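My questions all concern the structure below.
What you see is the complex with one protein chain gone and the rest in place.
Chain IDs A and B follow the sequence of writing; residue 1 opens each chain.
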Amino acid sequence: MSEFFSAAALVTTIGAGIRYATSYLYAAIGETFGQRSGVLNLGVDGIMLLGAFGAYYVVLKTGDLWLALFVAAVVGLIMGLAMAFASVTLQAEQGISGIGFYLFGLGMSDLLFQKLVGTPLPISGFPELHIPWLSDLPIVGELLFSHSLLVYGAFLLVPIGTYVLNNTTIGLKIRSAGENPAAVDTLGVSVARVRYGTVMFGSMLAAIGGAALTTELGIFQQNLTAGQGFIAVALVYFGAWKPVGVMYGALLYGLVTSVVSQLKTLGIIPRSVSDLASMLPAVITILALVIAVQRERQPAALTKPYERGG
Amino acid sequence: MLLILGADPIKGFGAMVQGAFGGVRQLSDTAAKAVPLLLVGVGITIAFRANVINIGGEGQIVFGALFATGFALLFPNLPGWLLLPGVLIAGFVGGAFWGAIPGALKAYFNVNEILSTIMLNIVAVQVMNFLLQGPWMDPGEIERGSRIPQTTRLAKQADLPLLIKNSRLNIGLLIAIVAAVLVYIFLWRMTEGFRIRAVGFNPHASRYAGMHVQHRVVLALTLSGALCGLAGAILVFGSEAHRFVTDGSAGGFTGSAGFNGIVAALFGGLHPLGTIPASFLFGALLVGANKLQRAVQVPGALIVALNGLIVVFVVSSDIWKRRLAQRIQLSTSRANEAGDEP
Partner (left out) sequence: MKRLSTTGILVLVFALVAAACGSGGTTTTAASGTTGASTEPFKVAMVAPSAVTDLAFSQSMYDALLAVQQEMGGESAMEIAYSDNLFVVDDAAAAIRDYADEGYDLVIAHGSQFGSSLQEIAPNYPDTSFAWGTAGETYGQPNIFAYEAASEEGGYVEGVMAAALSTSGVLGVIGPIEVGDAARYVNGFKAGAEAQSSTIDIKVNYTGSFSDTALAATAANTEIAAGADVLTGTAQMVTGAIGVAKGDNIPWFGTQADQTQLAPSIVVASQVYHWEVVIRQIIDLMNQGTMGAQSFVINLANGGEAIAYNPDYALPDDVKQLAVDTIKGISDGSINPPRPAAGS
């Protein structure tokens, strides 16, 4: 057990947990915006996969990481447009249409991969950023200041997102669209426009999350995300629709996962219960929520399509 | 899409249709595929009426299957007329249990059901893995050393009787249809069911009228989970192998019925009786797609993408249907008004 608490193990575990949480965080923050405006998007996992493949393919063919991010963002925007169209204009049942987008993204990303690439080929990801002086700090340096740009990007989204939601006009419109769309309408703001915006933004972030995942792992495969998108949606609820809360959720999930993995490696968790240990991140997330009894209500208009004129 | 892949789309489509309906065995395969979709879908309609979204279907199917298998492993020598209903009930209970947990978490701790069901899906898979590669592994496998994660061939008395010889169509189909009808009766003709629908319709008004919203939510999720669990039991005891086999994932066992069932429910208008033809059709699409892959030899990934496209199509078509219904309603009411004018 003492090996776990050695500096090397702890630093790696926490660092790995932070990196693991990154793609979740992108998708979850994106989903937060969408849900705040009243739209539930369960297709996040599929969008992540499509964004991941897009980025992977671009890096594979051109080696240009920034172009890859751009392509992923565009893919996300397009999927977001489709989702918004289905949910806002066509007023489809959001939970269900989301599942449809998930299945589509899952299959399409795999199909494209099979047809365009075939056998898995590796790619290089974003390099670790070296911040002068900060990165060289013992322990803390490696822990907090040696990650790639994408990791920092995800965590920067938290204060930016909080600020936008709480202190800007657009944030006000978003929140109102989710709480009381009728009021927003009477003020002359198009609820549909707001929701299109948030859903597309959220999808874009999800796709970037997928890109982050594939560049971090250096590979693409069928179902690369293995359900991450769904967990990201769950994290939005965990965070009570606040970016900070979502961040805590992502970190909790990521850290528990890496801790469990480290304990398995060190043999502290015996192989016989290895599978049971694998469920700990999920169980602990639920428990954490139970203990921290939620008082926040969800946005009143969440999943309810808004129709002009009632 | 087929054209892009270099395959003959007409041949492909023909193969698909033939694969789903082209013969007795094909039809029975379609029906067999439809059974879990129907059960899950009917469960979704209950949950939906109570304004709850149940995406825990995958986990509930697995847990129902686990309970059913456990029952059969515990009592392998019970006579068929006891064992068969026994495993089905066990499946029902297992799924109910796995649906009740998120229900209770929501009702009493305000834990959102989307979060809890997603998390419990993960937990269910790991429990399945643990049991199948540990205490429940076929002793024969351990002996041979091949350690395939599966149970032993479960008691013959629990084999679901086949409706058509040499096919995979078993009485699971009848059970599912009966379940759908029962649910319809429950929701529309019984007080409890009425309460569930009322809660979904207007939770605030119902609270005012004294109906316990919390309990209804728990009930809805429990029932929905129970039906999924029943599907799980049918999957195991109606399977070709008559044992619980896993490849380590939920989808490998359920065929993503937990998700596809949701779509089937929508296709059926979120009404238990409508789900019957809807799941049959959806099952046909899935079975046909597999046959399509074989006939024109395109990568298997196409099927999943197709699955998704079908879903999106279904969802969008639902809108047009609704719009159409609205328009018809509008024109009939206008006609009535015109008629009423003196």
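Note that in this section contacts are C-beta pairs under 8 Å (C-beta built on N, C-alpha and C of every residue); 3 or more make two chains touch, one makes a residue touch a chain.
Note that the structure is a prediction, hence the values are computed from the model and not measured.
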{"item": "Which residue of A:91, A:190, A:274 or A:303 touches the chain not shown here", "value": "A:274"}
{"item": "Option touching the unshown chain, where A:9, A:60 or A:78 are the choices", "value": "A:9"}
{"item": "Residue, one of B:24, B:74, B:182 or B:330, that touches the chain absent here", "value": "B:24"}
{"item": "Chain B residues that touch the omitted chain in the full complex", "value": "14, 17-18, 20-26, 29, 32-33, 126, 129, 133, 140, 142-150, 153, 166, 168, 235, 239-243, 245-249, 251-256, 267-269, 271, 273-274, 277-278, 280-281, 284, 287, 290-291, 293-294, 297, 299-301, 303-304, 321, 324-325"}
{"item": "Residues belonging to chain A that touch the chain removed from view", "value": "3, 8-9, 11-13, 15-16, 20, 23, 110, 114, 118-122, 213, 216-219, 221-224, 226, 228, 257-258, 261-262, 264-267, 271, 274-275, 277-278"}
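Rule of thumb we're sticking to: only the chains that are shown with their structure count from here on.
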{"item": "Chain A to chain B touching residues, read off their complex", "value": "40, 42, 46, 86, 90-93, 95-97, 99-108, 110-111, 113-115, 222, 227, 230-231, 233-235, 237-238, 272-273, 275-276, 278-279, 281-283, 285-286, 289-290, 293-295, 298, 303"}
{"item": "Chain A-facing residues of chain B, complex", "value": "5, 53, 55, 105, 109-112, 114-116, 118-123, 126-127, 129-130, 133-134, 256, 259-260, 262-263, 265-266, 270, 299, 301-309, 311-312, 314-316, 318-319"}
